[in-house]
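One structure follows; several queries about it will come next.
Shown here: the complex without one of its protein chains, the others still in place.
Let's turn to subunit A:
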């Protein structure tokens, strides 16, 4: 609220940021939801456009795309995006449940928070197992 200083008002209280709170599962997956969402938006949509653009440009451009994504760095990005997708999906569904007012009991909330991480890791492994087993 820097604008409050400009109009000469008193400094209004700010809510404490990350370093103040004691870490817990709910806080962790809330942050993960935002981080994976930003990652999918920037890196994920970037790879999507590279893929579609390469396909539309022709065989040479597509071969370049395949080479780039087949490189260890490219593969790491793809695996990372896969995990980000499943984590964002799991925490997204968690948010829908919280939106209808359910799942706020401390134990329930912590359990489902941890389960979103278990879910995302298992689904990432399963996705790549299916790709590699084809």
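We take it that contacts are C-beta pairs under 8 Å (C-beta built on N, C-alpha and C of every residue); 3 or more make two chains touch, one makes a residue touch a chain; residues count from 1.
Following the convention adopted for this analysis, contacts and distances are computed from a predicted model.
Matching "Succinate dehydrogenase hydrophobic membrane anchor subunit", "Cobalamin B12-binding domain-containing protein", "Sulfate transport system permease protein CysW" or "Peptidase" against the UniProt entry of the left-out chain gives the name "Succinate dehydrogenase hydrophobic membrane anchor subunit". Set against the missing chain, the residues A:55, A:76 or A:118 yield one that touches it, A:55.
Of the residues in subunit A, those that touch the hidden partner chain are 1-3, 7, 9, 34, 37-38, 40-41, 44-45, 48-49, 52-53, 55-56, 58-59, 62-63, 66, 85, 89, 92, 96, 99, 127, 130-131, 134.
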